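Encoded as structure tokens, here's the structure I'll be asking about.
Shown here: the complex without one of its protein chains, the others still in place.
A and B label the chains in the order they appear, each numbered from 1.
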């Protein structure tokens, strides 16, 4: 039995197969409409996350399966002091596969150790959110046609941004990848990613403070939010906040075939006027999130459709 | 693609077709049991409303479809500052149709503008609640056999009662309709309905303060709740509260074929002793609410069953 704890759980070859499957699902959804008939997905969300929960649920339903679970700790038995280990043993009697979201890092790993059904880590604190990374990879591969030979701009809060760290770890396994790290000084990519991942693997990268300086030369722009609270002082925030807001003006500086991704939800870091730009693919990304989760559920359940 | 924002979105002819379909569903439910197989309804409830949510969910399940969503803002990503526009674009990737309930007036309209799937307004603040009005119309048509030639008593809080205003707007499109407006002075039907709708269309109406005075002559009695807080002073409340409580005694004054409707939930404005009276149809109304929503889902999805 197999779980998904980290985006690196799958080898590059396995990821290729997973994304091929997702591509086939996109092309022939009807082939898969009953693949999980009689199967149940449990969504165990100890903190609310509508997007991630509904994406898993839609994926299971698209496969003809059923869904049960809870959407916040308040409506779970966690309030009665039950351990995650006990909860998953219980849920193993109710479902065939489960997706777990938990505020504590490592909770899904504990679940996996005690589970008799496949466990998907649907986000554990600031630690991992592997299905988001798989979504990002599928979006890039589907719309760009490749995962190698890419210059990727990562913009915003690179210090705390879990999705950014995961994406870097996932992309450095492909050839000829280059990063442009776009953030304020306070929110630079931390040393344990810059040195231990990029430097160690000799991945080229540059660091810039202004999005405008990076835009002309990117294949992919991955946007994340810069929260005001992250800045050390008000002055810096006021000086820099517009650097990290993508608008129509900035989009004019970007290549015609650059793609803009965002893990969502966005607040104001991408102006709504950008939404109609064909390069803005963050809502397509949501759709790819469903396809990759369908492929993931099939793979973890070892279900094959001819 | 079509949405349902207001009960007036459908012409009288379209409503007739919708109610004919609901009637066929009532008569032959098995014909429709798989009409929405493989389709998903998203219920996006930014404020709780068990009745309305479950009615939509039951409707979709009766059609063989699936349901996903959230039942309160607390378990949604609204808490992360996501706009309704972004949420609906996300949900468009997860579902084929959605029902949205929101405390802010106009929120479903914003959703509809950014949606790529049909949107049903399941109530937006004090503004509209069109599926309730469709339910009321279907109940009257099914049990009374007609939507014209009716004398309708509207009782209770006519000032703030959203369902009352919608029902008036819907009924004045039929011939030979007459209203009796039964309320305390403080809770009279507001001028923008009385003058702009009733007077402008020359719809006859009378205003009375006591339910007993209106009862002997009605075809339909539509009850709503009178909240104590609405009264200007305690004295008025004490003097009048019994005027608006329907009990067995008052029912004796009513015609043998008068129907009592109520949008529910009721608190004490209809005594439980009335429940067994065959003229009390407010629980049948709940059932008609499921049929009309089944018809609505089929119509908005443009699904036809032979």
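Keep this in mind: a residue touches a chain if its C-beta (ideal position, glycine included) is under 8 Å from a C-beta of that chain, and two chains touch if they have at least 3 such contacts.
Treat the numbers as computed from the prediction; the structure is a model and nothing was measured.
Visitor: Using the document's definition of touch, tell me which of A:10, A:32 or A:70 contacts the absent chain.
Guide: If we include the chain that is not displayed, A:70 is the one touching it.
Visitor: Check each of A:18, A:35, A:54 or A:91 against the chain that is not shown and name the one that touches it.
Guide: Considering the complete complex, A:91 is the one touching the chain left out.
Visitor: Which of B:67, B:97, B:150 or B:298 sits in contact with the chain that's absent?
Guide: Hidden-chain contact among the options goes to B:67.
Visitor: Decide which residue listed in B:6, B:49 or B:224 touches the omitted chain of the complex.
Guide: B:49
Visitor: Provide the residue numbers of subunit A that touch the chain removed from this figure.
Guide: Residues of subunit A in touch with the missing chain: 38, 40, 42, 66, 68-70, 74-77, 79-82, 85-87, 89-95.
Visitor: Contact with the hidden chain only, please: which subunit B residues?
Guide: Within subunit B, the residues touching the omitted chain are 33, 48-51, 54-55, 57-58, 61, 64, 67, 71-72, 264-267, 272, 283, 286-287, 289-290.
Please note the rule applied: only the chains that are shown with their structure count from here on.
Visitor: Give, as an integer number of Å, the spacing between the C-alpha centres of subunit B and subunit A.
Guide: Centre separation, subunit A to subunit B: 41 Å.
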